[in-house]
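Excluded from the complex is one protein chain; the other protein chains are retained at their positions.
A, B and C are the chain letters, set down in written order, and residue numbers restart from 1 in every chain.
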Amino acid sequence: MNNNTPQAVAGTPDIDELLQDLVHANHILFNEGVVDAFGHVSARHPDRPERFLLARNMAPGLVGAEDIIEFDLDGTPVDADGRKVYLERFIHGEIYRARPDVMAVVHSHSPSVVPFSAVKSAPLRPMCHMSGFLGEGAPIFEIRDVAGEATDLLIRSAPLGESLAHSLGNNNVVLMRGHGATVTGPTLKRAVYRAVYVEVNARLQADALRLGPVEYLTRDEARTAMESTEGQVERPWQLWKMRAQANRR
Amino acid sequence: MNNNTPQAVAGTPDIDELLQDLVHANHILFNEGVVDAFGHVSARHPDRPERFLLARNMAPGLVGAEDIIEFDLDGTPVDADGRKVYLERFIHGEIYRARPDVMAVVHSHSPSVVPFSAVKSAPLRPMCHMSGFLGEGAPIFEIRDVAGEATDLLIRSAPLGESLAHSLGNNNVVLMRGHGATVTGPTLKRAVYRAVYVEVNARLQADALRLGPVEYLTRDEARTAMESTEGQVERPWQLWKMRAQANRR
Amino acid sequence: MNNNTPQAVAGTPDIDELLQDLVHANHILFNEGVVDAFGHVSARHPDRPERFLLARNMAPGLVGAEDIIEFDLDGTPVDADGRKVYLERFIHGEIYRARPDVMAVVHSHSPSVVPFSAVKSAPLRPMCHMSGFLGEGAPIFEIRDVAGEATDLLIRSAPLGESLAHSLGNNNVVLMRGHGATVTGPTLKRAVYRAVYVEVNARLQADALRLGPVEYLTRDEARTAMESTEGQVERPWQLWKMRAQANRR
Partner (left out) sequence: MNNNTPQAVAGTPDIDELLQDLVHANHILFNEGVVDAFGHVSARHPDRPERFLLARNMAPGLVGAEDIIEFDLDGTPVDADGRKVYLERFIHGEIYRARPDVMAVVHSHSPSVVPFSAVKSAPLRPMCHMSGFLGEGAPIFEIRDVAGEATDLLIRSAPLGESLAHSLGNNNVVLMRGHGATVTGPTLKRAVYRAVYVEVNARLQADALRLGPVEYLTRDEARTAMESTEGQVERPWQLWKMRAQANRR
C-alpha cells in the first residue's frame, strides 16, 4: 500500500496507480498552463462507478496523493476529514452521472479557450488532427439561461451541474460562458491530453481566423484522427510527466 | 522583532506581517509579469491610516523589508534616511486620501493593459468571473486634460495624484493613457490578485474582440463573481509566493 | 566507437558524427518549440544514399543515439530489433527518393505554421532575410485530394508519402493541411535551421498581415539571402545545441 494514500481511498493496485496518475495529472495540467491556482481534474473510481476522486480545495500544482478525496455523484465527500472541498465539485459528479462512458473530467480556465466561451458567433472547431476529439464542435453553456443574470458563473450546486451536463450532451468538451471549459475522456490520460490540446486548438484557430477562412476537419476526419492520435496518448503523457517533475525539483 | 525591518517602521505583530507580505507582493508582481524594473505596490499603514508603506526607488523584484519606507499622504517620507523615493508616490498618497476603503495600491505598466489605455474606443470590461472587480469598467485618466500636451505622463506631484484619484472615482482600476494602470484593493492580497487578473482579463478581452462581439459580465454578475472569487484569494497568493521564492533561489 | 551507438548503424567517423548531430537535432527542435511530443527529424545515410536514419517512435526531446534506426526508402526498418517505428516514416523515405539533393527532413506541427496550412487564401511567403529558403512560397498538401474525406490526415503509407513529395516539388517546405509542415535541407543543420525559421517567419508574417500589406522578399532576394544566411548556420546551431543541453541537465 502507498504510504501517502489515505486508507479511505487506497486499496487495490488499480486504485493506487490511478491515484498516482491523478496526482501527476494535477501537476501536468499546471505545468502545461492549462490550470493556474484554479481548475481541477477528477477520475471516476475504478471499482465503484458511483464515486469519483478529486483533490481537496487547493492549487492543482501543489496536490499530493494525501489530498485526494472520494466523493459520491451528489458531490458529497465520503470522508473529507475536515478538509475544504471545491465549490464546483458538482461539475464532476453530474457529468459522471449523465455520461457512463466518461472516466475523467478536467475543468479549467485555459487562456486561449476562455475567449471562445464569450464570443458566441465564433464556434470552437477542430482545425488539426491533434484535436479530432472536438468533433463537430463544443457547445457553450450559458448559465444565465438557467440561473438568471446575477450569478457568480460558478457551478455551485447539483442542479447547475446537471444543466452543464445537459449542455455537454454527447460531446467531449463544453465551454462555459465567461468562465472556461470542461473536458471529458474515456481515460484519465485522454482527458488530460484533450485538456492540453483544446487549448492548443483554440490558439491555432484564433490565429488562423485572422488569416482568412479556415478549412476545418470534416466530421469523419475528426473521428478518424481522434482514434489515431489518442492511441498514442502514452507518448505525450510520459513527456509531460517528466517535464512536470523536473519543474518541481 | 524582524531583523530585516527598520525600527522606524516595524512594531506590532500586524505591521511585521504586513511588511513581509509587502515584500512578497513586490516579488509576486515581478514574477507574474505585472511589473518589470518599473511599477510599485503600497499598503496603508494598519495602525496609522494617514500613512502608507512603499519601497524606496528600486526594481520591485529586488525589494527587501529594509527597503520599505513610511510616507504620509502628501508623499513625504517619514524617514527616508537618504534613500531615493519613487517619483510617482503621489499615486498612492492621493488615492488613500480620497478612498478610505482602499488599503493597498498597485501601479504597473502590465503589457496587455497598456494598449487599452491608449485606445479610448475600446473600454476594458470584465469578461470572465475572475475579473469581476472590473465592475462596469475602468476609466481612462488623460493627463493632457489636466496638465497639457508636454508632460512626461508621470504622476509627479500631489495635484496630479489628486486628479488621478478623481478619475478613479469609486472604481477599483484606473487606466492611465500611454502609461499603464493603477489598481486598488481592500487588502494587500486582493490588490495583488486584481493587478494580476486585470492583465489576464486584458489579454482575454483583446483575443476575444478579434473573434467577434463579446458577451461581458453584467453588473450583477461582476459583483457576485468578485465576492466569490476574492473570498479564495489565499489560494493564488500561496501559489504565487511559492513560485516567486523558487525563482529567487 | 561510440558506446551508445548500436552496431547496426555505427561505423565510419562520418556516420558517428552524423548520429550525434541527429540526436542534437532532436533535442534542439524540442527545445526551440518546433516539435512537442510529436514530430521527427531524419538524415539520409552518408554512405548509403538509399537509406535514412530516424528515431524509433518516441518524443524527440528524449531521443538518444541508441534510439536511431536505419530505414530503406520504402520505410522498412533495416533492424528495428522489436522497437516501434513512427507511423509517418513514409514522409522521409519518399522525399529522399524523389529529391536526391535532400539530405535531411524535419516534420513538425510547429504552432505558427499550422494556421497557414489551414487557410488556403493566405500563402506563407518569406518576409525577412532569415527565411529566404521559402523562395516563392510553400505549397499546401491537401490529403483529401488523394485520399478522400475521412483520413486521419497522417502520411501512413508509401503512396501518401509519394503524393506529399509530389506536392513538395522543388520547394524546400511543404505545408500539410490541418496537420503541420515538412521541411527539407541539403544538410542536417540547414534543415534544422529552416524548421526553426519557418516557425519564426510564420509568426512574423501573421503579425505583419494584421498591420497592413506586407512587402515580401522578391525571388532574387530570397535566393541571395538564403545563400548568405545559411552560410552562417554553424552560429545558431552551436547556440541551440548549448541551450538544449543546458535545459536537459
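The rule we apply is simple: a residue touches a chain if its C-beta (ideal position, glycine included) is under 8 Å from a C-beta of that chain, and two chains touch if they have at least 3 such contacts.
It should be emphasised that the depicted structure is a prediction, and the values quoted were computed from it without experimental measurement.
Looking at the complete complex, one finds that the omitted chain is in touch with B, C.
Among B:F71, B:F116 or B:W237, only B:F116 touches the chain left out of the display. Contact with the undisplayed chain is limited, among B:A80, B:A98 or B:L154, to B:L154. As for the chain not pictured, it touches chain B at residues 36-38, 57-59, 61-62, 87, 109, 111-112, 114-122, 149-154, 177-180, 206, 209-210. Where chain C meets the omitted chain, the residues involved are 127-130, 132, 200, 203-204, 207-208, 210-218, 220-221, 223-225, 227-229, 232, 235-236, 238-240, 242.
Here is the rule we use: only the chains that are shown with their structure count from here on.
The fewest steps needed to get from chain B to chain C, moving only between touching chains, is 2. Centrality by C-alpha centroid: the chain sitting nearest the overall protein C-alpha mean is A. Put simply, chain A has to spin 90° for its C-alpha atoms to lie on chain B, with the angle rounded to a multiple of 5. Residue numbering at the chain A/chain C interface overlaps only partly, since under half of the positions present are found in both copies.
In this assembly, the C-alpha centroid of chain A lies 33 Å from the C-alpha centroid of chain C. Annotation for chain C: no residues touch two or more other chains.
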